[in-house]
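Dumping the structure here so I can ask a few things about it.
Omission of a single protein chain aside, the complex is shown with its protein chains in their original locations.
Let's turn to subunit A:
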Amino acid sequence: MVLSYEFPDSKGKYGGFGGRYVPETLIGALNELEAEYNKALQDEGFLQELDEYLTEFVGRETPLYHAKNLSDHIGGAKIYLKREDLNHTGAHKINNTVGQGLLAKRMGKKKIIAETGAGQHGVATATICANLGLECIIFMGKEDVRRQELNVFRMELLGAEVVSVDAGRGTLKDAVNATLRHWVANVDDTHYILGSVLGPHPFPQIVRDFQSVIGSETREQVMEKEGRLPDSVVACIGGGSNAMGMFYPFIEDEGVDLIGVESAGKGLDTDEYAASISKGRVGVLHGAKMHLLQDDAGQIQEAYSVSAGLDYPGIGPEHSHLHTTGRVNYVSRNDMEALAAFELLSRKEGIIPALESAHAVAEAIEAAKGRRSDEVVVICLSGRGDKDVSEVKRLLRGGENE
């Protein structure tokens, strides 16, 4: 049976999720963005320029690497790594910022704003803005500015202005609020490069589409290497952009198990996690209806994860939809499991994964166990772990294991 998947619908909905829950001031800009984006997709010149950037600037295509040592160590299925860690700036984030940067240029918007948590999306945005000569302001929670000093300097080096957000608790969701507020006030000449499959329509679609180069390449590469589609594809999820980009080209392939891995933080039985599907309820934040961590009164809660890139209290609306339909299986892995996977992959393959990606590795290890050696499991290795090394040192050597 061929399952035909056509989301979002004309209203930007993924089943009951998504939509446009934003102040009226932004509706015109979202309509313009949607129209321009649809035009760009029909424009050979735009697609060619995007392709050139992905090849020459980002360094695509990225390898689909057979992790033989890891596979042998586990003694189960054959494990492949989609090496998004080898992209320019060290993660999948740049796939989206390059696409949206070119889109902004095409729309004649000379100013770019973006939110960032740990700084990965901020750096990827500042990078393309430097290259395209676009003015760039990055909003970052006060706490994150303190914790990610080096990434702040990196963005400034690339010519971006980094605005420290004091409002709320000074974390990622507050940075998104500040970016939305700035956009409301400067919507005429400014484009907002949202960093994940979140926010009002058409952002979840645009980010998914620009990230789906991950899954499209993987599909071709695995066909070439194995002559068939993989049995399982595993990706980590904060907002969910690397996962959505990886899953989307496989969605109609019913034989492929798609597994999304949220962060269970210190454990789902504690109050500190980032697992919106497991522990959240449907709500509305930052322009979209989705699963959200919230208290009894509908106030949004802070998410926690050892990896800063996963600690967002929601999950992209398309993931909420795919969870509801059962097409994707959403699970969670905790801090300790991610750290163990971080170490194991480093030792066995000489590849230090981002702590975010280590959650996917942890799940894939379990998924591969007890499987036949001709079964194939693909992990989306969304980023490299250089940024996490000092934190991991503190956690492993500092004797702190919380």
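Just so it is clear, a contact is a pair of C-beta atoms (placed from the backbone, for glycine too) under 8 Å apart; a residue touches a chain by one contact, two chains touch by 3 or more; residues count from 1.
One rule holds for everything that comes next: contacts and distances are computed from a predicted model.
Note on the omitted subunit: UniProt lists it as "Tryptophan synthase alpha chain", one of the names in "Molybdopterin-dependent oxidoreductase", "Peptide ABC transporter permease", "FAD-binding protein" or "Tryptophan synthase alpha chain".
When the omitted chain is restored, the residue from A:K109, A:K173 or A:K387 that touches it is A:K173. In the complete complex, the hidden chain is touched by one of A:I214, A:A264 or A:L285, namely A:L285.
Among A:I79, A:I300 or A:V331, only A:I300 touches the chain that is left out of the view. Residues of subunit A that touch the chain left out of the display are 11, 19-29, 167-168, 173-174, 177, 180-181, 184-188, 281-287, 292, 294, 296-300.
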